[in-house]
Structures are given as structure tokens and as C-alpha cells.
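Single-structure report; data block below.
Note that this complex is displayed minus one protein chain, with the remaining chains in position.
For clarity, chains are labelled A, B and C in written order, and residue numbers in each chain start from 1.
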Amino acid sequence: MSQFLAHNAWLVPFFPLLGSFIVVVAAKWLREQSHLPIVAGIALSFLVSFSLWMVAGPDVTSPAIEWLTISGFNVPIQFRLDGLTTMMLAMVTFVATLIAVFASGYMAGDPGYPRFFALIGLFVFSMTGLVLSNNYVLTYLFWEGVGVCSYMLVGFWHSKPSAAAAAKKAFLVNRIGDFGFAIAIFWLWSASINHDVSYGNVLSRENLDQLGPAAIMGISFLLFWGATAKSAQVPLYVWLPDAMEGPTPVSALIHAATMVTAGVYLIARSTPLLVRAHEVQALVAVIGCLTALLSATIALTQTDLKRVMAYSTVSQLGFMFMGLGAGVNNVAQLAVFAAMFHLFTHAFFKALLFLASGSVMHAMGNVIDMRRFSGLRHRLPITHLTFAAGGLALAGFPLTAGFWSKDEILLALKHAAHQAEPGWGGIYVAVYWIAVLTAFMTAFYTGRAYFLTFWGPEKLPSPQDPEALAEAVDEVDHGSSHTEHDHGHDAGHGHDGHHVGQESPPIMTYPLMILAVCALIVGLIFGPTGLFEHHLHLTLGYEHLGHLEAHGADWLVMLMGSLAAILGLGLSYLFYAHRSPIPAQLAERLRPLYLASYNKFWIDEIYEKAVVGTTLLLAEISAIFDMVIDAIVRGIAYLPRWLGGAGLAPFQNGLVQFYAGVTAMGVAFLLIIVLFWL
Amino acid sequence: MLEKRDLILAIAVIVLGATGTYLMLPHRHGSAKPRRVHLIGAVLAGLALLLFATFWRAPASAISSLFFYAFSLAAVAGGLLTITSRNPIHSALWFASVVLSTSGLFLLAGAQFLAAGTVIVYAGAIIVTFLFVIMLAQMEGRAPYDRAARAPGRATFSCFLLFWALFYALLIVRVAPHPKGVAIDTDNERLVRSGEIASSYGLKADHPARLISELARRDTLRMDDISKRPKPHVAGLGEALYTEHLISVELAGTLLFVALIGALAIATPKLPIRPGDPRPQPLTKL
Amino acid sequence: MLVVIGILIKILVVVGITQGAVAYMILLERKVAAYSQDRIGPNRCGSNLVLPGGFRLNLPFGLLQPIADGAKMILKEDVIPSYVEKPLYILAPAISIIAAMIGFAVIPFGPVGTQAPSGVNFQIAPGVDIGIVYVFAIGSLAVYGVILGGWASNNKYSFLGGLRSSAQLISYEIPLGMSILGMVLLAGSLDLNTIVNYQDGHGLWLTRWLGLPAWGVFVQPIGCLLFIISAFAETNRLPFDLPEAEQELVGGYHTEYSAMKFGMFFLGEYLHVITVSYLTVILFFGGWDAPFLNQIQSDWFSGLLKALVLLVKVGLMVFFMMWVRWTIPRFRYDQLMDLAWKALIPIALVNLVATAAIVELLRSSH
Partner (left out) sequence: MTPFPFELLMNYLLVGAALMALGMLGFLSRRNLIVMFLSAEMMLQGTALTLVGFGRYHGNWTGQIFTIVILTVAACEASVALALILILFKRRSSLDVTLWNELRESTQAPFEEPTVEEEAESVAPALGPESYPHLTRAGLEPAHPTSPWIERRK
């Protein structure tokens, strides 16, 4: 049975691919039914993934199919079915199924409906392939596939300049990370035993033992470099907030299931390698910490609901990296479990939050600025309740999903502070406290978003809003339709005829409800019961990781986490539930800080000036140099042209007999030369 | 290398032939050449042909040599007249004589099937050409382009230069007398190789597969079998065609088929465009 | 040298006999025509003949008519119009008759090979591997006589006749050639002797079961039909005599010819009829094969007997051709072309492929 299932693991990526193939081929006939093959494909893929959960084991692989064989370099198509993979697969396909169902309602009426679903299918195909593949090269292949799909989906409304720019940005930033990953693979290939880059070989003990310290550190660093781009860490996180330009289900997919988790997965997969490089681990933790803090600070002041969610994703990813970075010595196992558990729970509640935001946006006629609506809890009861559930989970409210996973990360950090090499412990202590602070901020901005949207006096967006007017003026000024907050696609996004302020149709609310239930209880089911830990234990190389003899629940850490969550939520309730003037006063008082947060610390502008400007300058200099080269090349090219025009053109007189005569003469002369001179 | 007598003779052939042919070819501007010039040209060319014939060695038997000389002279003379006739119909007829003589030479070289095949194919082809000439050209009488040649001097020079090169090359060839008349043994290796295949299977002598493999390693390309007796002509040729050259046969068939379709596609009469019909757009903007 | 002399003698004999035969075929044709039209036909020449010795001879059926005809042909004034292309005008009838005569080189007139009596060879050029291909090659040359005659006459009727004939001959050569390929496949050779000998044998299982000889007409009925139809067209006989259709084209390509030149065209045509009849009999009617004749030992007597059988069969075939001439009306030209390209060639192709498949199956079943 398990053999049978393992042999058929290829079905997981195959079903979504088949679905998108059907959509592409039959788009003309399917039109408004284009979601059916995709939803069916992803759902089938989920069923297979779920059954694969049963057969997971550290060394279960599907049979290898020969693919790339260049003497000495052998990359087969082979799938690995260990705990990590099956966990990711089940999570990805489950969340993706719900998102696809939601999208079938959300995207209804869009002219690119079939294209959208074809891309969704391709996206899920790439992600499942990435998770399944058993070697770095195949992973890299699907890694790029994920990148391409995200490019096409973020730029789905490509006629909108902002969407096109966001897609380009996402792609380019990801290329920077891919570069690091590629070099890591080259290094692995040259340094590993047998030049075999499959996980089973690379992460085996013999191989890790024979790698030099420089190789271990360098490869770990490069892998982490690759992960920073994909998983939106400082300094390459800038693409993720902009990716909001895509349709909301895409955002949900990217943030929850498919794209950003790829980097975390890569690092988790390579944990046996990473735990041998303490410096890189510390770097991972610090970068994660920085990311979490930075994005949480930005999220505090954003007025765009989806943008708040985006920065919260960045922040939560930072948490995951903190967890991954905490795996020193004996904490390794605990740390990676914690990070992956957070990834797991985060998928549910973040998908939920994004879909709920989408639902709000859908109901508000594509307006997403929180200043333009409020008090929606009576109008959108289901959205309200589900958003609340997701918010609680994100804030880490006790007993919700986020609580358990965040708690484990904090626990891992705390242990890391004790277990780290002498001199490094301080870092982890700092990281720990910043994490607690970030948790508090998380709870606060989650509460802020929630209360601003659903509480307070009921208000629906109208064209007379000062913000709306400002936008309109902006548009006139700039002479373009590019606006930060205009997420919808005005022409035919299918919300015409839909009255503003109504609850979304059931096809959109049912996925929300399912996800809400998951967000509330999934942590309770998998966390304290040890189910998750037990399953993840079946991963390649994890049994050799250091682990603590006994770690029960640490009440102090739990208390800290709960306290942070409850304090944050309480503070936001005070500030925003009934529209107190305190936040405005605070913003006035701390104006520079507020502005910095509001403008995202001007990171984008700095990048624009520093990186893009430098590159352009370099290009200018090169262009001058190029002109010289061009002149030489053209001069050389002109010479034969001139010679031919003057000397050889008369021979091209178009008379076939002339050509034949020349041929005859040529043959005769050649023969004579052969006869007399050779 | 070459005997002086032969060299002089060869040069005489070339010079006389070139002069004669040039005189017989139409004038460059189509001006009429007097009958006398034609006559001189014909005499010179005929002289060259006779001198050329001295380079031929008569075959052993009298009848063969009679036929050989007749056919060869007819072929070359026919070729000369084909290209010098003002009237394309005469050209076609002279070419028919060339084809018939060539078939006769094929027959003398033991290529009976080819001789008959050439006659069948070319008889049809020439008749069709004939019809074309009659339909297209003869309606207006002798066209200016039939009366005038394009650069006859230069063409004669280059072609006779080519002929001289070929002629000289053939004259200086000296081969060692052939011991058996044929070159064998180069493909013994192949026989051994296929024999190995047969024996490696360890088949019994009367096993059908063994028989087939033995059949396969017969040398199909030789005109005589292992006991040096000539194979039956058509059977031998067919065997060689359908074993060694099967791909060539298939390719030739494909080629014929494609040419058939191509000729039909090219020559199918297009409907004339009447005034008022939408004009077809020219395909210039490619 | 003896061989050469033998061959020359054979040539003389064959040419003489065929020329004589042609003369009497004309008489036969006239008689057949007459009886078909309920007339009597020539019946004077030879009756009431007074021989020098005072003997009176009374030959029936106008048996001396051919001699009178021949004498007329030879003695008539030979007119050559001044507007003709003279060399070709003279060459055309010569080509016509030569092409008709050299086809006889490979045709066996009597038993050859294993059935022949020793030392006798009823064939001018024995052992030509490519027999039937040779006959076709020569046959394709015959068209030159017609088209050159038509063109050189410089007369529009002749010209039209020549054009028609060339198109017709080229078209019908294809089904003619393809119709015999079935027999060639079955016999496994292009040599006429081998094909005849095959028909002595047992043939396919169907004919064996029916108790029929393995004659081409039984093992290749479709091929036989196609061959006979195409042969009529090749010989320009009615119903395919469009090149010389009297009513439309005056006389076709030989309008301008008179005297012996005309006679040569005539001769060529009838020689062609004989050739084709021989071919039909040899390819499809068992050659010299006749019931009970196989049992006789090969000697002079049986050899002559077989040659006689062959001759009788050929005579019947010739009679058949004349019979058809006075029975079936002429085709229209487009119908003629349609028949060749749309009916005969496809049928011949199908027949060929089917035969090839059957031969292959039978061979592999052995």
C-alpha cells in the first residue's frame, strides 16, 4: 500500500497541471466554468497528499526517472515523501483548494477568468513539485516555476501599470535570491560526495562530515540568501507588499501557502546542514528578528487593510526565521519544529485573513482603505466573525492556532539563549525580547485593523471621502490611473451590479468559515498533542538533530506570549473600538517616528536611489563604451558591403545561364588546376 | 604521361570541335549565317568527331564494335545537332536520337533493363516536350530567341575548356591491368561480420532464421554470384535495388510523388480575374 | 557466324510471314466488315482466273485481293506536297513500320524453353531477361511515327490527329504497363517465356480448385480486361481510333500520305495488331498451352503443334479485334481520357496491390 502510494506521488503535481492544461486547451468552451478543472484538480491533489501523510517516512522516495544525465552529473526526477514534504503538501493543497473555491466567486466576471485559473493550477503544480522534489536541482527548477507563476499572477491585470511594475519588482527581487541559490547548488555539486545533489546524499552524515567548515558556512549562507528573497526577509522583502497588486486570492495564495513558504521550506529542509554553521544560524535569527520588528512597525500605521496583512506576513515570516535560527546544539529539533509549526498554522489564519479582506473589498466595491469604511460588523456578519477568528489566531490569543506556534518559537529562542556557544547567547536573549515585543505589536495592529474595519460607526465608502478626493486629485496631477489603493480592475472586474455593503455570496463565505474553524483549533489539535512533532520527526536527517531530553510546557514563556497578545488586543480595543483620540495625539507627539512608519521607512525610495540609480549610471557608462565598439563593428561590417556592392554586384545579373556558365568555368579551372599543378 | 601524337590529336579535336560548334550555333544577334558557314562548321565538327572516334578502342567482337561506333557517333552527333538546331522541334528529335543511342550503349554495357527504361521514360518525356514546343512556340513561327544565341563564343569557350579538362584527365589515366576485371575482397569483412552474427546465435543449419541471415549476407551488389556466373539481369538488379538501396527506392518514389503534386499545383490553370472581381492582395509586405 | 545467319534467316521468315499475314488480314477485315453489315465483301479477285497454261482457277472469297491491293500501293504515284517538312515527312512512316516490326524480336512464336524441341528456337532474340519491358519500350517509340507524320504534313487535320494520338498513346501506356504487372508478379519474371511456362503450371489455389488452367485470364481476369482495353487504344483501333477518325479528321495523321508511305502506316498498324494479339495470347491465354497437349513428349511434332495452337489463338484474337471494330461505336475524346485516367489506372493500381498482397501471402504461407 505504502509502496503504491509512494509510486503515485507524481499525481500530486499532476492533477493541478492537468487542470490548467484542460483550462488552457478548452478555455473557449469553459469560459465561466474554468474554475471547475482547477478546483477539482487541486482537491484531488489534496486527497492524494492527505493519503501520503500516512506513508511518510524519512527515506520514502518514489522511483527515479532519468532526466538530466551529463557525465558525472545525474539529476533524476524523483520525489521524497518524508514528514516535512507531506506536511507541506497537505497544507498547501488544502489551503489552495479553499482559495480556489473562494476565487471562483471572487473573480466571477473577469475577462481573464480562464487565464487566472490556469495560472493558479500552474502555481500549485510548481509549489507541490518544489516540495516533493528530492534534489536541489529539481527544487530549483520548481522554485523558478513558482517565481514565474507569481510574476504572472501578480501582474494579472497587466494593463494596470502599478500591477505590471509590482510583478516586475517581484520577479527581479526574486532573481537576486535565485542567484544565491544557484551558486549554492554549484557549490554543493562540487563539494558533495559523488557530485550528487540529491537530499539523501547531501544531508547524509558522511557528506556533512566531509564538508569543510568554509563550505558549510558558505553554502548555508547562500541558501539563506536564496530564502530571503523568496520568503521576503530583510533586505529583499520589498516585493511582497507590492504584490498586493494581484487579485486578492493570489495574495492569499502567495502569503499563505505557495510562494513565501518556499524559502522557509528550503531552510528547514537544509537544517542538518545549517545547524553546523552557528554564525549563519545567528544571522538567520537576527535577520528574522529585524524583519519581524521592521514590518510590524510599518504595519502599525498602514491604512490599507491588505497592506497591513502583507506586512504582518513579513513579520510572521520573520518569526519563522527566528525559529529556524534558534536551532543551536540541542535546541535544533525543537527550533525547526517550532518554525514549521508556525508556518503550518500561519497558512490557515493568513489565508483566512486575506480572504476575509478580499471579502471586505468585494463588499466595499474594491475600496480597501480602512479610513473609508467602518462598523461593518452588522452588514458583513460572516466576514466579521471569520476575520475575528483569524485575527485572534494571528495575535496569538491563548488557545488559538497562532498562540501555540508562537509559543514554541519563543520557547526555542529561550532555550537557544541558554544553549548557544559562549558569547552568542546574548544575541538570542535580545532576539527573544524583541520577539515578545513584536508579538505585542502584532496583536496591536491586528486589533487595529479589525476594530477600524468592523467597529465604530457604520460608514460605507463614498466618492466624497477626503481620501477618495485626494486620490482623484492625485490622478489628475500625475495624469495616470496609477493609484496605490486601487486594487480592483475597474473594467469588468465583475463587481458592477453588486451593491456596495452586502455580504459576499456563499461560495466565498464557506471557505472562510472552514478556514476560521481551522484557525481556531488546528493549533490545539496538532500542537499540545504532539501530533505535529511526531509527524515531522519522520523527516530526512532530523533524527540526528540535537534534541532536549525533556521539555514540558514552559509556563513562563506561555504567560509572556499570552500577555503580549492580550495587552496588544486590549490596547487596540481602547484606541480604536470607540474611536478614541489617543492615536492621533500619539502620532502628533511622535511625528517623525509615525512618518517613518507610515512611509515604510522610505526603504523603497532608498533602494530606488541607491541600487537602481547606481545600476542605471553603470548602464550609461557602458552605453558610451558601447558606442565606440559599435562604431568599430559597423565599420568592419560596412567594408565587405561596400566591396560587394562595387565588385561583386555586377555578377548578380539574374541570368541563370550566366550563373551556369560561371559554374562550368569554375569546374573546368578546378580540374585543370588539379591536373597540372597538383 | 601522354604520347605526343595523342596530345596533338586531342588538341585538334578540341579546336576543331569548338570552331565547328561555334559556327553552327545561332548568331549572337540572330543574323542569319550563310549556308556556307553552316556547312563549314558541320565539316569541322564532323572532322573533330572522327578524330575523337580515334580515341575509342573497338570492342572485341566485330558486331559489338560496329554497334558501339554507330551508337557513339550517333550520340555525339545528335547532341551537337540538338544544341545547334534553330527549330526546337528538331532539337527534340535530335535529342531523341541521343537517347536512343545512349540506350544502345547501355545495352552494350549489359544494362538491358536500363536501356528499355530510358527509352520508355524519355520517349514519353520528349513527346510531351514536343507537344509543348508545338503548342507554345511554333504558333508564331521561329521566334527571335530561337534564332539568337546567348554569348555563343564565351559559352563555347568555357564548355570546350571543361571538355578539354575532362578529356585530358581521362587520357592521362593509366591503370594497372585488372587481374580479374573487378575489385573484390573489400567487402569480405562484411561477410565475416554477418556470418558471426549468424553463428553467434548458434542456430542449426536448417533453421529458418539461419537461412534468412545467410540470404542477407549474400553480396547483392555484385553482378556475378559466388561461383562467378552472371546473375539474371532483372532479378539481380531488383535484388540490389531492394536490399542495398531500399532507402533510395523509397526516396525516389517520394520524390516522384512530390514532383507529381508540385507539377499539378504549378500548372493548374488559375481562374482569370474579371473586372469587378476583388483583386487578390499582392504578398509584397512579407 | 552460324548463329548470326540463323538469326537473319529467322528475321526474314518472320518478316515475310507477318507481311503476308498483314495482307490477308486486310482481306479478313474487309470480309468481317462486309458480313457485319450484311454484305458480301471482296469476292472477285481470284475468281475466273486464267493461268498461263490455260488452266482456269476459281478461288473463293476474293483470295487474291491482297495482291491487287499491294500492287496498287506500290505502283501508285508517290506525292510529296511541297509544304511539308520533307525529311520528317519521309521518316514518319518508316519509324512507324520499324517500331512495329522490331517488337517481334522477343516474341516467342512457338514453344521455347523446357517445352521446346531441342535445337529449335521459335524466337528471334532468345533469353532476353527484360522481354516485356522491351516490347513496351518499342511500343512507346511507335508514337513518333504518328506525331511526326501529323506534324510534318503541315495540315491541320493531320496535326490534330497527331496531337490526339500522342496524348492517347501516352495515357494508355500506363494502364497497359500496369495491367501486366500482376502476371509478372505471379510468374516472377519479365521474360515472356517464363510467363508462358508459368501458365502451364498449376497457378493459384482457386484455379486449381475450379479445375482451370493457370492462364492469365483466369488468375488475372481484371488485368486481362485492362490489357485488352488498353491494347485497343495502343493500336488505334476502334473504339479508340480517334487519331484517324475519318469523319472528324478526314484521315488523321495520314491525310497527306499516299502510295507506299500510306501503305507503311497501314502495315505498321496491322503489324501492331499482330504484336498485341501475340502478347495477349502469351500473357493471358496460355500461349501454346492447350488441353491434353502437355502430355505429348517434346519433339518436332509437338513443337510444331504447339506453334500451330499459338497461331490459332492469335488468329482468334485478331478476329476478335475486327469484330469489336464493327460492333462498338467510337468514344468521344474526353471520354477516352477519362477512361484512361479515372478508371483504368486506378483499377490497375488496385489490381496490382491486391496481387502483390496475395503473392506475398501465398509465399509466406509456404
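Rule of thumb we're sticking to: a contact is a pair of C-beta atoms (placed from the backbone, for glycine too) under 8 Å apart; a residue touches a chain by one contact, two chains touch by 3 or more.
A quick note: this is a predicted structure, and the numbers were derived from the prediction, not measured.
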{"item": "Residues of subunit B (touch criterion as defined above) contacting the omitted chain", "value": "21, 25-32, 52, 55-57, 59-60, 68, 72, 75-76, 79-80, 82-83, 86, 88, 91-92, 95, 98-99, 102, 105-106, 109-111, 113-114, 117-118, 121-122, 125, 128-129, 132-133, 136-137, 141-152, 155-156, 158-160, 162-163, 166-167, 170, 173, 175, 177-178, 181-183, 220-224, 230, 236-237, 240-241, 244-245, 248, 252, 255-256, 258-260, 262-264, 266-267"}
{"item": "Residues in subunit A touching the chain absent from view", "value": "645, 649-650, 652-657, 660-661, 664"}
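Basically, only the chains that are shown with their structure count from here on.
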{"item": "For subunit B paired with subunit C, centre-to-centre distance based on mean C-alpha positions, whole Å", "value": "32"}
{"item": "Where subunit A and subunit B are represented by their mean Cα positions, the distance between them in whole Å", "value": "74"}
{"item": "CA centroid of subunit A to CA centroid of subunit C, Å", "value": "90"}
{"item": "Subunit C: positions in contact with at least two other chains", "value": "none"}
{"item": "Subunit A, residues touching no fewer than two other chains", "value": "none"}
{"item": "Subunit C partner contacts - residues on subunit B that touch it in the complex", "value": "63, 89, 93, 96, 103, 112-113, 115-117, 119-120, 123-124, 127-128, 130-131, 134, 232-235"}
{"item": "Residues of subunit B that touch subunit A when the two form their complex", "value": "150-151, 154-155, 158-159, 161-162, 164-166, 168-169, 172"}
{"item": "Subunit C residues touching subunit B - in the complex, by the definition given at the top", "value": "4, 88, 128-130, 133-134, 136-138, 140-141, 143-144, 147-148, 151, 159, 163, 166-167, 170, 173, 189-190"}
